[in-house]
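Handing you this structure, nothing more for now.
A protein chain is absent from this complex, but the other protein chains hold their places.
Our next item is chain A:
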Amino acid sequence: MADLSLINPDRQSRLLASAQRFVPALVLVVALVGILAYAQSAGDTFLIRVFTRIMIFGIVAVALNFVLGFGGMVSLMHASFIGVGGYVVAILAYHDANLEPLMIGPFAFTGTSDLAILLPLAIVVTVPFAALTGLISLRTSGTYFIMITLAFNQMAYYFFVALQAYGGEDGLQIINPITFGGLDLSQRSTFYLFTLSVLALTLVLVTLLVDSKFGIVLRAAAQNERRLSAIGIAPLRYKLLAFVISGTLTGMAGALLATGQQFISPADMSWSRSGELVVMVVMGGLGSVSGPLVGAAVYLGLELILESWTEYWHLAFGLLIVAMVTLLRGGIADLGTLVPWLGRNVSGGKN
């Protein structure tokens, strides 16, 4: 009896604590619904398009942060996962529009423009790609891991550049409307809500994973693998699984990106894009699940605004990144702590 009374409050507080973890994600999702409502009432389709893109890159940033922030793996190949997922959609939609089957060896596949089939297919294709590349890159760590993932990114990039049948360097247009079962996703607001649902599911999944025993081991592995093996845990399989989960979520986001922009090209999977993804994550905050979503929003938003002001927007952008990284060590998720920091300085000046 005494035991029960001791455990119950703890379990209660734990439930409360884990419920609290979803609060930032919930706030962001509600805000994104609000943005759609506003854009629709104002008839602003541009705003819908911008935020659809932000959400897609938000999914990627959250997925990348799972390995980068929590697992300590600096991957420079996440753009290639976007590309693989994107090309799955574009290629099958292309075959669907031309009514010619896709031949792989002796097998013939009919094309499709239904995401209910294409999204699972994107997963089926990304999982082995991520598993194979992960297995090889995770033999190394630190700088070497960064270099190997970069090399894999370039290999995937040039693979699609060389794929002349599907546009090569020019990319591949999606001409027929993409659906999800009965949903017409060429409808901007429908696609917005669809993307938002995928984003919300991603946030829930990653939050649960980070808190699970799997996530605890992953975070421990980021800290010290030797220490982990001394208590009977081999870190490699944990890191590999995390890498595959992250790559697969990114592949799904790639499928959404191709759907949204009705186009995919090797430019969407260049190594510099991989670098931009890392910047989004770092800007948003490595320690939090939903921080990178904010990072993606700020990155893409700033890019859009600065681009409209000057051709040399990269310069201003660079200065902003320097300021953010020096002032907000924990990323934008740390913005709250900046205010008391300012306050302390002001009161210090008075004294």
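The rule is simple: a residue touches a chain if its C-beta (ideal position, glycine included) is under 8 Å from a C-beta of that chain, and two chains touch if they have at least 3 such contacts; residues count from 1.
FYI, contacts and distances are computed from a predicted model.
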Record-based protein name (UniProt) of the chain missing from this complex, from "Branched-chain amino acid transport system ATP-binding protein", "DNA double-strand break repair protein Mre11", "NADH-quinone oxidoreductase subunit D" or "Response regulator": "Branched-chain amino acid transport system ATP-binding protein"
Selected residue (touches chain absent from view) among A:R227, A:H314 or A:R329: A:R227
Per the touch definition above, residue among A:L36, A:V217 or A:A242 touching the missing chain: A:V217
Chain A residues that touch the omitted chain in the full complex: 3, 7, 10, 13, 17, 213, 216-217, 219-220, 222-224, 226-234
